[in-house]
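Omission of a single protein chain aside, the complex is shown with its protein chains in their original locations.
Then we have chain A:
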Amino acid sequence: MTTVTQEEVLAGLAEIVNEITGVPVEDVAVERSFADDLDVDSLSMVEVVVAAEERFGVTIPDERANELKTVGDAVDHIVNNRD
């Protein structure tokens, strides 16, 4: 397994969020809330999760996905749970 840094995951997530919501990549920061700050509603969050799973080779179960409130939550999960 190759290692991946927090910065690389953040940059990848920013691209995914930008693709789905149009929010500029520079606005996707660790402290930002998907729902409140980045216009990611519950349906779009599923898209973010599926795209992240594919991009980073992780599994994000639905019940865990519900707990990912901020970009930082997602970065941490991805860095710590790669297959």
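In this section, contacts are C-beta pairs under 8 Å (C-beta built on N, C-alpha and C of every residue); 3 or more make two chains touch, one makes a residue touch a chain; residues count from 1.
Keep in mind that, in the parts below, contacts and distances are computed from a predicted model.
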Complex member absent from the view - protein name from UniProt, among "Branched-chain amino acid transport system ATP-binding protein", "3-oxoacyl-[acyl-carrier-protein] synthase 2", "ABC transporter permease subunit" or "Methionine biosynthesis protein MetW": "3-oxoacyl-[acyl-carrier-protein] synthase 2"
Absent-chain contact - pick from A:Val4, A:Ile20 or A:Val79: A:Ile20
Which of A:Ala11, A:Ala29 or A:Val46 contacts the chain that the document leaves out: A:Val46
Residues from chain A at the interface with the omitted partner, ascending: 20-22, 39, 43-44, 46-47, 50, 53
